[in-house]
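Inspection log for the structure reproduced underneath, given as structure tokens.
All protein chains but one are shown in place.
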């Protein structure tokens, strides 16, 4: 496998951006393996979004120097940017409560080489899933939470995320609402939501879905933001159901959709395909 | 093609219903070609739902006599029921405004033999689609509507439905809200709704969907009821989209889903597969 | 949960079968919770297929007596039939080689209560997956095979299946061709096939698929029969791919489709929904 650098750029749109950015690599003799860009205009003006995969094999310039130069270019373009490398292995924390489906799915995909990351820690407000963590030799941190201890528990979670140098948090059915402060201090957080967005609000959404006789069950993976379930959507999917399915069957079908959607979203994030702009994502 | 009778039965559940109903046909030497039943229990109690397709070829008993006897049985079982025959051709009215996609789709499927019905009339509040109706030699009735004339226009529509002995009304993108009175007096009405239910409420749903960055576009076919878009769902489906699609592309994708969903719902109704119970449908 | 009996019946079609069979339960005061039947005619004549779910709660007649009586009825109708009970827990053997995806998927679904069965044994021609079996406390039997020992190994597998009273064998990526003798002596065997049927034949099917630029990757679950990959199909599905996916990505996508398709097929079998007729299945 060659050594790759993956750049994500978003900027106010204007002529010449592909040329300027492409030229940056050309001048340095660096091959662009894959690139995609998209110009989007809505009420908030015209945006330019680009993903570049560059082959660093045989490139003499040190990464830091390359990044500094790229940063200078991006400053000129008023662009936001980030870069990652194929020999980086992202450090991802899994937050769980009691449900196993998404947890197993992510671990097994990581073990199968489908997710370019490691899981240095699983954090839970329950002890229930400790044996699963143990069977995969992943450290498990049990941090119970009550309304009274919520702030302290979140601080403890944040401390652990910092200690472990976590770059992404995945809420793999973590049944706690995260505070605004937590979200402000934590690395990016991906959540999996049962149902579509917009969706049945409130308790027992699958019972509501059953009561309305829906024919499809959906799930939505999104970045967690202050507004609950209003974060930028990364991925969605559905599965067909019929009147035969009882509410408990809808829960099972929902679990199946959730894990597929969550793992696709996590992979897209880790492959550095996702750019967030306001309330939307661009998956390049 | 053999002559078939299709019965739909819904009753309070209790032991022996399949045997009693199956026995009815067995005693008369009538073959059941296909049957499906389902028992469902929710907050409103246990319901029994059944669809029977009986082969009437070579059956001496006249239909009316058979129906009378079946009605007596159903009375004993406190069952609601209906029957239709494969040599009946349902009379279906199409209500449209300006959009062609669903209209063409339904007519072409009917012409291809996919929908067991005829369209004796197309009714519209605009003149726009008259040429389409004409190209298929279907009578087109233009009944414009304003807030002031709404009641009178609905009466005119109802009168035409009665004259034409219409058994099913399909709102193939009819951009008018129907009054409670209309729905009470009209035959069953199937509507196609852009988007999922629950869905983005209010104006410009595809712009809202775009603004939220959804990854799937859906459509829902349902029976029209007093509560707008709250009628029993017959069919739903989705199609995948990405950030590449602009709001106008989402409209196009939405049209594609709508026509497929609407035609499946109409076919299910015409094949007598749909039983409505409260706010749910059972598609047997 | 009520105690249910699930009957599967296939017979030469003739009038009165639903009534005769429904009547059998009615006479005994047994409620039919769900039933579906289908009449099918092809070159081999008209077949009648039926699935009945009967509620045995409060039924005094012993199961054996009920079965004897049902058998007598089926003899009269020249019908083949079988019955299972909701308090039976099917004993299923998993045969594997080295791949984990389908193995984990089936075990996790069984643990989540999605599959009404237990796995008394995992049998493999490699030792590779022993730790997985151990982590779930399932006995693991390592029976290596070479061309010379194939017959003896198959005998050992058959012996173990017999000892464990196995009712269904699932080939969860078991990379061995089973002999005609094995298939004749074993209980029903479900296999998962990468790709559609018909599909790319021969080695490296995903490389062939990539070379042809296919846009969908499929999988097929079927009963194993003498003719390799020609057994009756239980379930199929696909997932979308693009030119971005390299052959190794197609393998990953294929694994995802395989496990979903295999678990659906196993569930359908265990819920007693599948009737095999010749080279086709009916999933009622």
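Should a chain be cited, it is by its letter among A, B and C, assigned in written order, with residues numbered from 1 in that chain.
By our rule, a residue touches a chain if its C-beta (ideal position, glycine included) is under 8 Å from a C-beta of that chain, and two chains touch if they have at least 3 such contacts.
Since the structure is predicted, the reported quantities are computational estimates derived from the model, not experimental observations.
**Q** Touching the absent chain in the whole complex: find that residue among A:6, A:21 or A:257.
**A** Of all options in A:6, A:21 or A:257, contact with the hidden chain holds for A:21.
**Q** Out of A:3, A:32 or A:112, point to the residue that touches the absent chain in the complete complex.
**A** Touching the chain that is not displayed is residue A:32.
**Q** Considering the complete complex, identify which of C:3, C:112, C:183 or C:238 is in touch with the unshown chain.
**A** The missing chain is touched by C:238.
**Q** So which of C:73, C:183 or C:283 would be touching the chain we can't see?
**A** C:283
**Q** For chain C, which residues lie in contact with the unshown chain of the complex?
**A** 38, 40, 42, 196-200, 210-216, 218, 232-233, 235-238, 242-244, 279-283
**Q** Tell me which stretches of chain B touch the chain missing from the display.
**A** The list for chain B reads 100-101, 104, 108, 111-112, 114, 135, 252, 255-256, 260.
**Q** Please give every residue of chain A in contact with the chain that is not shown.
**A** Here the touching residues of chain A are 13-27, 29-39, 52, 55.
The definition used in the following text is that only the chains that are shown with their structure count from here on.
**Q** Would you mind checking which chain's C-alpha centre is most distant from the centre of chain A?
**A** Centroid comparison gives B as the farthest chain from chain A.
**Q** Chain B and chain A are one sequence twice: same or different residues at the contact, by the over-half rule?
**A** Same residues, largely: of all residue numbers at this interface, over half are found in both copies.
**Q** In whole angstrom, what separates the CA-based centres of chain A and chain C?
**A** Result: the chain centres lie 37 Å from each other.
**Q** Could you give the separation in Å between the centres of chain A and chain B, each centre being the mean of its C-alpha atoms?
**A** One centre to the other, that is 41 Å.
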